[in-house]
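First the structure, then my questions, so here it is.
Excluded from the complex is one protein chain; the other protein chains are retained at their positions.
Chain IDs A, B and C follow the sequence of writing; residue 1 opens each chain.
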């Protein structure tokens, strides 16, 4: 019922919500940020249709967020940037999470269909088009 | 760049991934299942564009999963059904998670655009493509 | 090898770590705080030796933490107080999480052994202290 592009966007959203709510709250410091970045990326790349995940935890923001003597903070969206690439049935979706007005926003950056016989969401599929 | 329908599907996916990875692993028994269902639904309904969430934890499956004397198990996708309704700029998306071949599958059930001046993703409108 | 009182304290710690890391990050608003409090308490009360859990999410702090237009924030330790009572083999442990110097601190409030034939951790045994 949904188009492949819609399904690709749905899959992209699942990965973002998963990454965020699995890992937010994790104790993090500049010295543990690299292993956490790697684990987050590799964990989510296990999920279906997920081609690539890149997580950057900003050490300067982590250091700024450490406001007590214990030397660590908890991971939140404001400490990291995330980029993901999803590929569902030939539809590639690029997504990004980054700070916008102080709020970590998850965004669709691009939706691209590599199948020239489909023109993406804006046009009918052969099946749906009686004139095809 | 993305269509409203694609964006709506992306938002729907975010909610599903969030719900699943925030709450899976929660200790659950038949006697605590009702409060967990309510909290899961109300928590995710806070998120943007999320109109309604319905969570059903199946007590019989919870009871079957309690395999030790402690009387509880951990929430997993196999113990529950989830339905959600997302509304993004007039595009309504229905989603569902349910068991399929032993695997809890998150699905797009329907994508519906209530704006007659837009054709939605599935087909061109005369207005949008006078040459079709 | 460990005493019952030490084991009771270990069990108390497990419950606190579980509650905190299972639920921190959950989307929360004043209107969803009650169901989340109930679910947190009932979920952790499932765990072994956990007699009672009381969670108070402070609506005023939640409201203050909502700094964007979406109308919700994510649960952190700074938004709630938690009290728990653990009972392990007759040793009762009271614990509390509350803000201290801006940091949510988990604390042992009291460790009490109800068995007069054991000295427990809080008092000397005749064997261990011949001068008592």
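Keep in mind that, in the parts below, a contact is a pair of C-beta atoms (placed from the backbone, for glycine too) under 8 Å apart; a residue touches a chain by one contact, two chains touch by 3 or more.
Since the structure is predicted, the reported quantities are computational estimates derived from the model, not experimental observations.
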Hidden partner chain, touching residue among A:1, A:39 or A:63
A:39
Can you list, in ascending order, the subunit B residues touching the missing chain?
20-21, 24-25, 67-68, 70, 74, 76, 101-103
If the missing chain were put back, which residues of subunit C would it touch?
1-3, 5-7, 9-22, 95, 106, 108-111, 119, 121-125, 128-129, 131-132
Per the touch rule stated above, subunit A touches the missing chain via residues 18, 22-23, 25-29, 31-32, 35-36, 38-48, 70-72
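By our rule, only the chains that are shown with their structure count from here on.
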State, to the nearest whole Å, the distance from the C-alpha centre of subunit A to the C-alpha centre of subunit C.
34
Between subunit C and subunit B, distance of the C-alpha-averaged centres to the nearest whole Å
31
Separation of subunit A from subunit B, taking each centre as the mean of its C-alpha atoms, in whole Å
18
Counting only residues that touch at least two other chains, what does the list for subunit A look like?
20-21
